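Here the complex is missing a single protein chain, while all its other protein chains stay put.
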């Protein structure tokens, strides 16, 4: 039974109840762990300010640690009769501890509690996404080291200039590392403790907001209690916006690999263990996982869009619409994580067909080089351009490998800066590990 | 085991398999009924052209009708080991009938089969959505009949002119009836039989496409076999686009009712059985279902957006990306249907506060009328406008009821045309019933 | 000076004035013609109901016909000082006719006037878009007739089965003809006369709404005066949704042609007069117009998205937000029209490289056919599938041309139904011409 329901004399219609619940039971299952962690911190603070006695806190902590254990064993399942994760946890406590269980909701509201849960959940998931992103970068760097092979460079999907497989792969590594900065900016925005906002207007109780924020390892207290509510959905959209950039990179990479693995291009070969077959065409080997990564990027974009849409025109303060921001957030984080994992696996095993690559170098790829050569002999660029244009037939195929080595400036095929990118990656890896440890040790201390 | 899998010597990685499956098991459960119906029609045609004997067809039909029965009793459950609904059904047949079961996949592919399934599913769901839409229109008309009460008309959310509750409600009825035309256009586009496209390039078997289309009650055969594949996702997006228009109306209606039910406006009262409470504020009555309808419209918009995104840049022919169009379609239809149902329930019970409505009429609402009055006495409009402007203080509050009756032209508060709208509704209801019966009787004949 | 401005004693801040004007001056220039046409119809009705004398009407008509002439000669230019097209026209009339000019605004508001203008504008532009769409279909049919050449059919962008250039091209023709139905549904929705809604609540004057609707060639009067306002942006979004489907087809076609014109595929050749060059790579020929068609589809999608976003959460009745729906509508129609034109030009001149097409047929394309052959000899499909799978190496390249002729069922490469599609096209062409004439003759009668 819902907490506020008794006074309604059971008036609420069943259809209304089902409609409002939506998929909450499934979604809130992801939040049980965080709801309990948050409640332990809240109770600890309530004891400090005198709302709970030491003994009451001990009992609550013990009971909540038991929920954590049950949940870890997948034995704390929400059912359709539970309103949501908060009610489920509170009823569990009340059943076990009676009056004491009722006290834990003092000075908070489900409105700040759910924000707390999703923020903690988001921190954990974002750190995982960041780790997967760095794994993919590592795979791309390893792939580049073993595949520093010439490849035609395209503009307008037409062969344009000499390039290399390593230049192609490292372009993605650098792009993903840039995405990491966006993920970190989103992480920082999310790293604000909402507890104490209550329904959006604070509570007439002298709570210690800094204490709960510190106990839970938050970067800071989110100050204005109304802004806490107004930022719901907003911060989720910022997270989804950062994830979208990751998905954009994966989509582009997937498109390239699909194209370069066609019979017509033939530069890459996707190993059989990543391909599925056809029920009508024997011997078909299809790049399904790349197509699904590409398709699922649209899921993440749509979640962003949906979240912005939900909050865009809401009046200040809490509105029930916010409930609908949970699904896009949770599924957006999960989708991005799984796509990163698949991309990493594939990049570790992707095969390069050197023979086909070398064969693909046709004379026109060297036209610009020929023009530059004339320039280096003192011909003005525009004149060199024209000379090559008029003598196109005479262009001969040059040595691709030697040609890409002539591009020696920063970031060119002959000067990729792999070591520099690797150092960048290592720095990010170590800073990520630091944050993960910091956050984990706070939570550890709380449930010790 | 997957049909094409044996030759891969179990090479496919487990992670790849899980990733590619996605939520198909859950989604395909919605399609079992349609997959079987489609297979019966296909088998019937195969017998006619001599691929199956009469006896083989009889056995297949019997076995498939059994699946329909199991499915109706919720006993035909897909599990994670089943690749998808097609494989599940085919394996069931093969297990029961051996060689015969294998023959049913002749001259078709999972590529046209899944399109067939979703088209049939869509027809059924759209007819339900249309029925719910008409129920809401009926509720709005009934509401208008009993609430032909003056209400301020707003522009820029500022009181502007005399209006009425009935004008407000009927505006939605007419809008929804216009949406119905869009739903019907989408329905017609979807009402094309894809069977025979196979993997997108037809089959070297003399199949009778017109026959399967007729058996399944389709409006026509979708001719070009490549277009069949290219239209996947496209037709889904058209359906979602039409649903979006319905959701737009519901959102606007929800916003209006939420606003008009505030303490400040007070025109409407949402009955308690539609409200939920607060865990921190006793006695709070919140319009949650309206907020959720409003929020969920963004789900439907996002599904549209996602579907367009998935297909937008795909090359011609089948691509695995299409799998991801199932979820938005299925959930988009379900979301719209449930929101329509809730809106109808609410409109039946929504209370109007006549007293507050009458009190809300302040003198400025009559300013334009005053100007028109001067015009009717021969003053040019612009001069009348200025006279009212300069003598604003002297404006007196008129009788709202009498004032709205002075607007007698078509569609004005004094000439709403309720009977006309009701006749329009009845015409649509009868045409909908006709289409529902037609479709149902075809399916009935098939499984008789 | 703005009509309502005198009483503000010039209080409105200049920055506010500029901000609110936005790009209206540029956009409203597109609407001058329709604003005047609408005003003539309105005046004609006002005379009939006695608001204007016969003489006043004659003077107004003469003056307005002069504006039409000036506008046709591009001499009726809006400047930043004009508030909008309505004020510009009205001031022109007032300056020429004094008191009479003031009378024309009787019983209407800028709120219904602008809706009238955009509806009339939309009708004209949509008819043009439909004509361009049919021209593209005609070009595709002509292209198919002269290019009934084998081409590999792809699934997952991997060679799959024998197909043909004609099948590929006609898939687009059929898709575009389906789009036409959506355009017509949108056209019908837009074909409702809003005049008489005024500010959304009608007028206390016995206007004849049916008369103005008929004079202007509208399909019907849009009944409910509040719905008229509520449908602003909504109908625009329906139009943009239909245009989006056209752009989706063009995008897919552009992607295919870009891919098939690469050196690696080589099936098509884009003539030089459609290509642009490179400032750094001499001899480069780039498919820029196809890339721009592809990119500009996103403009139309974004306009749809923007329009939905603008209206999504507005309260009932007029809100200033509506002003922002003009740009997406106008630019969406123009973008689609110009992209259709370019696509048609290109399809008329696109060259097919038969030699490369024939060379591209590798043995695996015939694997499914081999399996079907076994089936036709009585082998169950699944066994045939496996046999081909195990004996893949032995597969020989068959004759592509002969193979596609074996697919004789409806819509297959051997039975494209070109004549049927052409008849469909002709039916649509004649129905379009009928509607164009009907609409043009009404407008003609009005300004005669």
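Letters A, B and C mark the chains as written, and numbering starts fresh at 1 in each.
To be clear about the criterion, a residue touches a chain if its C-beta (ideal position, glycine included) is under 8 Å from a C-beta of that chain, and two chains touch if they have at least 3 such contacts.
On a predicted model such as this, the values are computed, not experimentally measured, just so you know.
J.: Touching the hidden chain in the complete assembly: which of A:29, A:71, A:214 or A:406 does that?
T.: Considering the complete complex, A:406 is the one touching the chain left out.
J.: Using the document's definition of touch, tell me which of A:170, A:293, A:329 or A:357 contacts the absent chain.
T.: In the complete complex, the chain left out is touched by residue A:170.
J.: Identify the residue among C:160, C:289, C:371 or C:421 that touches the chain left out of the display.
T.: Only one of C:160, C:289, C:371 or C:421 touches the chain omitted from view, namely C:289.
J.: For review purposes, identify every residue of chain C that touches the missing chain, sorted by number.
T.: 2-5, 7-8, 11-13, 15-16, 19-20, 22, 86, 105, 108-111, 198-199, 272-282, 284, 286-289, 291-292, 294-299, 301-303, 305-307, 309-310, 319-324, 328, 338, 341-342, 345
J.: Touching the missing chain, which residues of chain B?
T.: For chain B, the residues touching the absent chain are 155-161, 258-259, 262-265, 278-288, 291, 309, 312-313, 360, 362, 364, 367-368, 371, 385-386, 388-389, 392.
J.: So that we can see where the missing chain sits, which residues of chain A does it touch?
T.: Touching the chain left out of view, chain A contributes residues 3-4, 6-7, 94, 99, 102-103, 105-107, 111, 153-157, 160-163, 167-168, 170-172, 174-175, 178, 181-182, 185, 188-189, 196-197, 199-210, 221-228, 230-231, 234, 237-238, 241, 244-245, 248, 251-252, 255-256, 259, 294, 297, 301, 305, 308, 311-320, 368-369, 372-373, 375-376, 380-383, 385-386, 389-390, 403, 406-414, 416-417, 420-421.
The rule is short, and it goes like this: only the chains that are shown with their structure count from here on.
J.: Greatest Cα-centroid separation from chain C: which chain?
T.: A
J.: How many angstrom between the C-alpha centroids of chain B and chain A?
T.: A distance of 32 Å separates the two centres.
J.: Distance between chain B and chain C based on Cα centroids, please, to the nearest Å.
T.: Spacing between the chain centres: roughly 24 Å.
J.: Roughly how many whole angstrom separate the Cα centroids of chain A and chain C?
T.: 38
J.: Touching at least two other chains at once: which residues of chain B meet that condition?
T.: 3-4, 7, 105, 111, 199, 294, 297, 301, 305, 319-320
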